[in-house]
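Worksheet: one structure, shown below.
For this view, one protein chain was removed and the others were kept in their places.
Entry: chain A
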Amino acid sequence: MIKLQNVSKSYFLGSEEVKAVDDISLTIKEKEFIGILGSSGSGKSTLMHIIGLLEQPTSGKVMMDEKDVSKLDDSQLSKIRNKTVGFVFQSFNLINRFTVFENILLPTKYAKENLDFDPATRADELLQRFGIYDRRNFFPNKISGGQQQRVAIARALIMRPKIILADEPTGNLDSKTGDEIIDILKGLNKEFGVTVILVTHEHDIAVKTKRQIYIRDGRIVNKYL
């Protein structure tokens, strides 16, 4: 469902060109649970942003459901991010002036079509499933990191996306809480067939996915060294 063809992304640091992603070709099938592993600065996050349509590649083609996304405009890209993709970040990225409940509902505010579910009911279901229903009306800065990450996952799931993109979701958590988060992601893939793309620099976490890809200096390498 996601196909990258010779994708490169380069930045300019002053006058020096830095290739964050260098000629990567990759296919991710539906219902996969895939780990993208690389050290910091390897370009794995940039790769994830390109897959998540938050960034456009400098060259190469990104195909999503056989559609070339480079030809889409802002409103079409936003629609895919809204409906098809759900993001989970290392630093949770919740909006602190909204409650947990309001944060989870945020994506539904940007739905451009009628929803076939009731957002509030679904948000409550997700809160219950992740065991944080009693934190429903709390503000994010009043709950623990593990709870915040669960809220972020609930937010990513509210629109019933086909893909979850998790960028170092355990990076700010202790190992026990981190394991719980990975278990949640695993469960989503197993139970609901959600494609989960997990970006991490920790080998221990990456091995929990079904397939691993190693990135170094913006390129896919055969083995994580």
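Here, a residue touches a chain if its C-beta (ideal position, glycine included) is under 8 Å from a C-beta of that chain, and two chains touch if they have at least 3 such contacts; residues count from 1.
Rule of thumb we're sticking to: contacts and distances are computed from a predicted model.
The protein name that UniProt records for the chain not on display, among "ABC transporter, permease protein", "Chemotaxis protein CheW", "Mercuric transport protein MerT" or "Periplasmic mercury ion-binding protein", is "ABC transporter, permease protein".
Contact with the undisplayed chain is limited, among A:87, A:101, A:130 or A:214, to A:87.
Checked against the hidden chain, the listed residues A:41, A:60 or A:119 yield one contact partner: A:119. For the chain missing from the display, the contacting residue among A:79, A:160 or A:186 is A:79, taking the whole complex into account.
Only one residue from A:1, A:106, A:143 or A:221 touches the chain missing from this view: A:106.
Within the set A:29, A:97 or A:190, the residue that contacts the chain not displayed is A:97. Where chain A meets the missing chain, the touching residues are 49, 52, 54-55, 74-75, 78-79, 81-83, 87, 89, 93-95, 97-98, 105-119, 155, 159.
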